[in-house]
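All protein chains but one are shown at their positions in the complex.
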């Protein structure tokens, strides 16, 4: 049986794709409510991470923050102490490379194999099984779970030893966060100068800075309806991971740090649960 | 005869495309040296902007900063006082909307028609006649010079009344400046985290934030050779135009203003004449 | 008779101090209402800047933005064309050095003497005649009006030729803006970390970064009542003057530009008319 812990926007959709491919899965989530739909579709429920461990030899985790990962793995009811030796833990959350390496070490102590496999892609690619897995760890472990990853995603890209998958992931999210903020300011400038929002958008989405992600945010920006594909507060968290990693490597990142704080200010003003493209709304003059 | 004033990286290539299409042209540049090549190819030389005016009824200007435009148009040897009534001035420089409107008013006072036609695209599109003209002013004036614009560019896009072309232009350049800075920081982060520069680049250039302009900068970044397609100091100037325009419209643009200062700092440290993609070099740790 | 144009927070108090010292004054303000109190106290009313010029040989101007100065001096009803030759214009507004020099040149063309005398100090020093005048222009002109300046301020500091007074003024305001923003963030951090606001305030106001201006903002911050001694929107304007001046001198100022945008964002969210210390309120988490 396959274990799956963490059934938020991403995890629930990934787990459902495992189910759809006729895998038997046992799931756990802090609030059971979010599991109901999967349980109806045939997933098994575990009352704790520990119980997931007792019933599976491959465990996927998909959680929002490092602290949550640490809790389900190493907390009082954590799964790591209860997994059989040789089992495989596939960590899909977006965390920082230092944390990933620490988890890998904890796993190793207990003779558990560890693979990091953070994903590129948000709600819709998760639903459509079109995620891109950025994998770090042992290549043979990746090959072993490749069939499972492929039921949830379209690409499985090997990045190198533990930490490299996470590193690439936060580089991508940094780029997403900054592109979105830049697009938001450019649109607002265009409107302030008397151009039509739609015209500016079309021009930018067909010009030298057109990027697929920006095209994907068009509907939200035009409608003003920001249901979260990727919540702003999680983007802000990822920027903090970037900032922390940069500090540890003595790298100055002025722009990334300011972008981080703009998302933080938007969150502070109550936009944290909206899609991160709501940064456009945040920067827009009120009248 | 067609007048052309300003023979820098862009102007020289645009004028050459007019020549290639068998147009007779009369050119002026502050330093004659930059005109030599064109003169050999058949262009006529004018000793002053005023002399250009005496010999043509359509004048293109392509200069680096508003002050330079003002000088050639309204300075002691400026062309505006010497153009015949009804002539057409096509301003291709990147300036701010307020300046454009002031020039249009100056032209109108003297019964000269005015068209703004700033371009999207840098050295290579200028060479290949693949520029995109963002035109503001009277539509019939645009139609009149459309054949000329099409010898220099691939698209002629009407934006509305005077000021709208320039507005769209600075919106685009803002987006270019910010995307480039974001890409620079993302690459530097990837390298600091131990990833290969080429791998990070490939991943970003094929992922959700891939943008044509970034692809175009790949060679420069990999080779470390930053000959200017679009000099960093001019990008910094354009960001100042953005900042000024935003202030005039009471729009806050935190990210744009910081990016402006990063380019300014790079310029202050001597990188002004390099391509603006050298912001990557500027932000890169020295060892 | 002494002319005084511009009766806002600062100008009204400065003019009143002239009155109190038994000077006869003739005043003009765009909205007459703001002059009522002075008129009751004996000031004369002029229906236009032009009329002020007809009745005086020394004119003080104290306005919010360069455009307003230009309007009263050079507009249709402007005073500059109507002043007798040899009269003296004392410009007290905070503008940028380039603008000051342009006004000085306009005055000179008409044989009018020009003195810039921007002030350090806001509402309360204006009331108490404790302003500091930062004077640029001819020293003998300054000596001529020194008695007048001393009825409005405590110090008259000569800075050099035209432009230097304004230069020093924007340097000081930059420092005020940044100190205030720094103080705001420090207080908010202290509170977030569970320290008492009063304790943090006392510690900072008695430690190595204690500055008189910060002490003066204590009451506003503790009470949450931000009636403007110096409105936030004008501080934001001064930061724009700083940014513009820095650009013209090829100086990178990352921190000043970000601070400018934070005030701009606060203004964009409706805090423009409050005292600039309301930046604390703006940065404060809502709960």
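A, B and C label the chains in the order they appear, each numbered from 1.
Operating definition for what follows: a residue touches a chain if its C-beta (ideal position, glycine included) is under 8 Å from a C-beta of that chain, and two chains touch if they have at least 3 such contacts.
Please read all numbers here as calculations on a predicted model, not as lab measurements.
S.K.: So which of the visible chains would the left-out chain be touching?
M.R.: Result for the missing chain's touching partners among shown chains: A, B, C.
S.K.: Would you indicate which residue among B:57, B:82, B:199 or B:268 is in contact with the undisplayed chain?
M.R.: B:268
S.K.: Touch as defined at the start, partner being the missing chain; which of A:54, A:74 or A:264 qualifies?
M.R.: The one listed residue touching the chain not shown is A:264.
S.K.: Tell me which of B:80, B:213 or B:258 is the one touching the absent chain.
M.R.: B:258
S.K.: What residue numbers in chain C mark contact with the hidden partner chain?
M.R.: Per the touch rule, chain C residues meeting the hidden chain are 97, 120-121, 132, 157, 159-160, 163-164, 167-168, 170-172, 174-176, 178-179, 181-183, 185-186, 188-190, 192-195, 199-200, 203-204, 207-213, 216, 242, 245-246, 249-256, 258-259, 262, 283, 285.
S.K.: With the missing chain put back, which residues of chain B would touch it? List them for me.
M.R.: Here the touching residues of chain B are 254, 258, 265, 268-270, 285-286.
S.K.: On chain A, where is the contact patch with the chain that was removed from view?
M.R.: 240, 243-244, 246-247, 250-254, 257-258, 260-262, 264-265, 267-268
Methods note: only the chains that are shown with their structure count from here on.
S.K.: Indicate which of the five shapes (line, ring, star, complete, other) describes how the chains touch one another.
M.R.: complete
S.K.: Taking each chain's centre as the mean of its CA atoms, how far is chain B from chain C in angstrom?
M.R.: Computed from C-alpha means, the inter-chain centre distance equals 38 Å.
S.K.: Round to the nearest whole Å and give the separation of the Cα centres of chain A and chain B.
M.R.: 39
S.K.: Enumerate the residues of chain A that touch no fewer than two other chains.
M.R.: 254, 258, 283, 285
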